[in-house]
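Note that one protein chain is taken out, while the other chains of the complex remain in position.
Every chain is named by a letter (A and B) in the order it is written, and numbering of its residues begins at 1.
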Amino acid sequence: MFNLLHRLSSPPSFFAFAGRALPWLLGGALLLIAAGCYQGLVVAPADYQQGDSYRIMFVHVPSAWMSLFIYMVMAAAGAIALVWRIKLAEVIASASAPIGASFTFLTLVTGALWGKPMWGAWWVWDARLTSELILLFLYLGYMGLESAIPDKRSAARATAILALVGSVNIPIIHFSVEWWNTLHQGATVTKLGAPSIHPSMLLPLLLMAVGFKLFYFANLLVRARCQMLEREQRSHWVSTLIKEAA
Amino acid sequence: MTPKRTQRLLLITGLVVGVGIAATLASLAFRENMLFFFAPAQVLAGDAPVGRNFRLGGLVEAGSIQRAGDGLTVDFIVSDGAATVPVRYKGLLPDLFREGQGVVALGRLETDGRFMAEEVLAKHDENYMPPEVAEALKTAQDNKQPLAGRPM
Partner (left out) sequence: MDSFLHMGGYAFYVWTSYALALVVLSLNWILPRRALHKRWHALLRREQSSTGKAA
């Protein structure tokens, strides 16, 4: 197992592996997202309290889960890069940041579009919304810091420390609805006991969640391949690859 | 693991643990200020600020909504199960505002104990179901215990 991981983490085999895995991941993502949209917009019934406006949830909730998940991947890859100086970990952390920022942005905007008709306000400064906004600033700060340091390897170290320090925000976001009185409601799917959501509404939510996750992995591979080519452009394996293609 | 890597691992573990402790202490210290709203029981106990705006949160008591003749002014009672506060509000209400549903009102407490709201936000719960299922659940619950309160 460790051997396999070790071989995979070498840039040339990662580059080849990513190329093979890409179409499958993207295909799966598109299929699941299309099925989720159909189930969520057409099949699922309206909610007893919120009417049709709750359908925003099928975009909002998976985006919010991804915004947290991608940050955890980024912080873990950053820690690996700091300790073992593995190039692949540096690339994965750096390639995750813009995707995470996108999902965080989507979470905040779809949340506002849900909040206006339901709560009566686009935005409130409660603990959940504020901590999610801080997450967006963490992602943007990460990308800013990275672009400010010309040397890729020192940039990877500095940004990894920022990602690790910022990771305290992740449990705060998740538990904010329990620790403080918030306008945002509590967890539905991840709370202990049975989820308080009807199966016909849970299905599209899960389809979209898995679809978004596959999309992230596919997107990550494209971005990581691009960064690998850039970082390793003078290496032997890249010139061999190019010679074969030319 | 080479000694150098072990050292780096310890260093970043220490960093994350340290920042975690600092964040925990900070959020414990700010616990009061991070409250988005006060419940009626807290208001009656005198925890809410006097003479300036704060937010009051709870459930709109069933049967308590009264609309005045001008069509804009609404009176209702906010309850948390333990205590109640009467609220008056003049303006448009969000779509989710209804009896038995969570609500957060921004305003101040008058001397007569009435809460004059400037803004009313509806809070929705974490339950999602089709109307027929909600109806069936309600019938089943009404048969069992007529006065079942729903947690906020």
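Operating definition for what follows: a contact is a pair of C-beta atoms (placed from the backbone, for glycine too) under 8 Å apart; a residue touches a chain by one contact, two chains touch by 3 or more.
Model, not experiment: these values are computed from the prediction.
Visitor: Where does the absent chain touch, in terms of which shown chains it meets?
Guide: Computed over the complete complex, the missing chain touches A.
Visitor: So which of A:Gly28, A:Pro117 or A:Pro171 would be touching the chain we can't see?
Guide: A:Pro117
Visitor: Can you name the residues of subunit A that touch the chain not displayed here?
Guide: 26, 33, 37, 41-42, 46, 51-53, 55-56, 59-60, 63, 98-99, 102-103, 105-106, 109-110, 113-114, 116-117, 215, 219, 222-223, 225-226, 229-230, 233, 238-239, 242-243, 245-246
FYI, only the chains that are shown with their structure count from here on.
Visitor: Taking the mean of the C-alpha atoms as each chain's centre, how many Å separate subunit A from subunit B?
Guide: The separation of the two C-alpha centroids amounts to 30 Å.
Visitor: Please name which positions on subunit B make contact with subunit A in the complex.
Guide: Contact set of subunit B toward subunit A: 5, 8-9, 12, 15-16, 19-20, 23, 27, 31, 34-39, 57, 93-97, 101, 104, 119-135.
Visitor: Tell me, which parts of subunit A touch subunit B in their complex?
Guide: Residues 45-51, 53-54, 57, 79, 82-84, 117-121, 124-127, 161, 164-165, 167-169, 172, 179-183, 185-188, 191, 196-198, 200-201.
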